[in-house]
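Just passing along the structure, written as structure tokens.
The complex is shown incomplete by one protein chain, all other protein chains being positioned as in the whole.
The block that comes next holds chain A.
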Amino acid sequence: MKRHILKFTIEAVFIFLFFSCEKVIEIDLNISEPKIVIESEISNQPGPYTVRLTETVNFREENAFPTLSKATVRIYDDAGNTETLTETITGFYNANAIQGTPGRTYTLEVTTGENTYKAVSTMPPPVNIDTLTVENTGSFGPAGNGETINVQFTDPTGKNNYYRFVLIINGIEQDGVFIDNDELQDGEIKNLLLTNYSENTKLNTGDYVTVLLQTLDKSTYEYFRTLRQISGSEGGPMEQSTSPANPISNINNGALGYFNTCAVTSKSIIIP
């Protein structure tokens, strides 16, 4: 969280002092070959779980991403269960039989044409959210009143616990990648502010807020950590990395996207 504060400070000084201005410009970006994007999540909650296959498009095109149909998608675990998924809607493949269980290791295999993509991910045990509170962070919060959701949870003893949080306000999943780990602070009570500076996540009295806590394995965490670096949830013009890159995927063979096997818990509050 410290990192964010520093970035925000530097940013704020710039905006206030140096009257920067923004405008939309035309840039001639290269045409790229379409690349496969695999999004897949298995949790400890009941299925069916979905694997979504899409492709990249060129920058100038609309945000309508072509789906990949007629692929062979297979998931198996280390307990001997295996399932070939069925395509329900084009590009969406459902797993109906397999059940997510903490401690098991899952393998995803996607074959389209001549290419096969494979990912391995282990589901960690779930961690409960202790409390959800509303904290006022002054001007550091989202636009408006500065109110932000604080999640408190207890990190189990032993390192290598990785967390991802999903913030849902009135049924709408908010943008932003919220993650945490215990590399520096093991086995303690942890607090995390789910502040998203770039989007308006302003809270109002009566809002129904749900937070999901996903426990991830390291490679999936790495994906979300590096996704956050480029997705605008971190920094602004001053803090932009000089070498942005595609997030580090746990899927091989150059596929974009992730295979996330997570244990999920949740808690909700109504904003007073």
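One rule holds in what follows: a residue touches a chain if its C-beta (ideal position, glycine included) is under 8 Å from a C-beta of that chain, and two chains touch if they have at least 3 such contacts; residues count from 1.
By our rule, contacts and distances are computed from a predicted model.
When the unshown chain is looked up in UniProt, the name that turns up among "TonB-dependent receptor", "GMC family oxidoreductase", "Sugar ABC transporter permease" or "Cytochrome o ubiquinol oxidase subunit 3" is "TonB-dependent receptor".
Although one chain is hidden here, its contacts on chain A can still be listed: residues 1-3, 5-6, 9-10, 12-14, 16-18, 20-27, 29-32, 34-35, 37, 39, 54-59, 62-65, 135, 137-140, 173, 175, 177, 184-185, 188-191, 222, 224-227, 229-232, 235-248, 256-258.
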